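Shown here: the complex without one of its protein chains, the others still in place.
Let's look at chain A:
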Amino acid sequence: MGTAKPRPSGSRASVSKAHSFQALPEKTFIVDNGAYTLKAGFAPDYPPPEDEEKALSACATIPNAIVKTRENRIYVGSQLNTHVTDWNEVSFRRPVEKGYIVNWEAQKEVWEQSFFDEKTVRGNDLRITDPEDTTLVLTEAPNGLPALQKNADEIVMEEWGFGGYYRSLGPPLNAWNELNALFGDSVVREADSVVTPRECLLVIDSGYSHTTVTPVYRGQPLQRAVRRLDLGGKHLTNYLKEMVSVRQYNMVDETYIMNEVKEAVCYVSNNFVGDLEQSWKGNRKRGLAESNEGVTVDYVLPDPNAGKKGFMRPHDPLLNAKKRKGALSGTSAEAFSEDALILGNERFTVPEILFTPSDIGMKQAGIPDIVLQSLAVLPTGLHPAFLANVLVVGGNSLLPGFMERLETELRQLASVECVVRVRCSQDPIRSTWLGASRFATNREELKKVAITRQEYQEYGSSWAGRKFAGAL
């Protein structure tokens, strides 16, 4: 309440005049608050840059966590990228739980450090100097709890006091991206038309905490058809960690390293049975070692003392024998001091749970099935439109083979008459942010949904909640 607000003199007329007086601030800051990383930056001016690279240069990806290292040092947010060198036994505290901001004490710390504190903000283009002159667009996962949404509204408006605020579901914002080229549609567009959302788009958002399927119609979600699979990147990492800990080294405390391993070696198999047969350990005894090399790889674990990073390399079945020989002769002990994990069927059985959750006993369907479950509650006339426009965002889509598998299985499940097109954003992690930034250039649309600070002060947080839910 820093600026001198015209005091309402009691009559309704002056209130409505004051209401119309305060417009939405020109600058728009967008935060896509993921559980693993938050994607943030100022929206560009109209017209948005055509080049995706240029548009994304304003977006920074910051780890959304507070970590404690082995030496009991604590780092926040972007410090993780610069200050932490030894990732052994690092433990994490994440403000976002199951995809929703739960712990605002930690979230506030990360935000302060990333956007507000002039000493720690990386570069000037990311710093919010005066929140009163900034509109905040904050994304959330679908089907959030109203209590948590209310918390978010209250913190944003009362702690920082943003001049304008819009809390939106994340997946629908992808519909504002330039997708015609991605789907291969040739639509003639006028040069200076405003940015509009795609008419029908089915967004599969496979992130860190969960995977959601959201049908989006003209930029708005069809709420009754939003479905969620409670599996995400975190579960894959933990599952891999568990497997490796049972079979090879005890890695239960090495979440970060196992995440790196997962990103380096895991892939989604398009021939699960075949790959499993190929990676069978019995092949070795039968002298079929040649075929074994197709799947099995070694991952050399990082050595922070020597400053070495972990890396993947083809499997060397004679490595152990060489090591023993080297240790006996005592010659090249240095070269063999490294520790390596041998990864065979772990490479593809871990991401497989996204497609077959029953492999770990979960009574939920896989992603392609969930797409159909979601469509089942919509009119049949919409099915062809959504099946022909499936967009995948989120970090799990970076797993090799993920897109092929999804398209194949969806094609098998969908009815024959429907065209099935599954596409992945060029940058699936920042795609939602990019869509939001393009949406923000459409001032008219933004004005319809966003609230100003003055409105919040007049009507309160429950009104804001109803407004964002579309009930007003």
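By our rule, contacts are C-beta pairs under 8 Å (C-beta built on N, C-alpha and C of every residue); 3 or more make two chains touch, one makes a residue touch a chain; residues count from 1.
What we mean here is this: contacts and distances are computed from a predicted model.
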Name of the absent chain as recorded in UniProt (options "HIT-type domain-containing protein", "Small ribosomal subunit protein uS9m", "Trafficking protein particle complex subunit" or "ER membrane protein complex subunit 10"): "HIT-type domain-containing protein"
Residue of A:276, A:319 or A:398 in touch with the missing chain, whole complex considered: A:276
Sole residue of A:78, A:269, A:349 or A:397 that reaches the chain not shown, by the stated touch rule: A:349
From A:84, A:365, A:398 or A:449, residue that would touch the chain that is not displayed: A:365
Interface residues of chain A (partner: the chain not displayed): 1-3, 66-68, 74, 76, 91-94, 97-98, 100, 102-106, 108-109, 112, 116-118, 129-130, 132, 142-148, 151, 154-155, 158-161, 183, 185, 187, 198-200, 213, 217, 220, 222-224, 226-230, 234-235, 238-239, 241-243, 246-247, 252-253, 255, 276, 280-282, 344-346, 349, 356, 358-366, 369-370, 372-373, 376, 378-385, 388-389, 417, 419, 461, 469-471
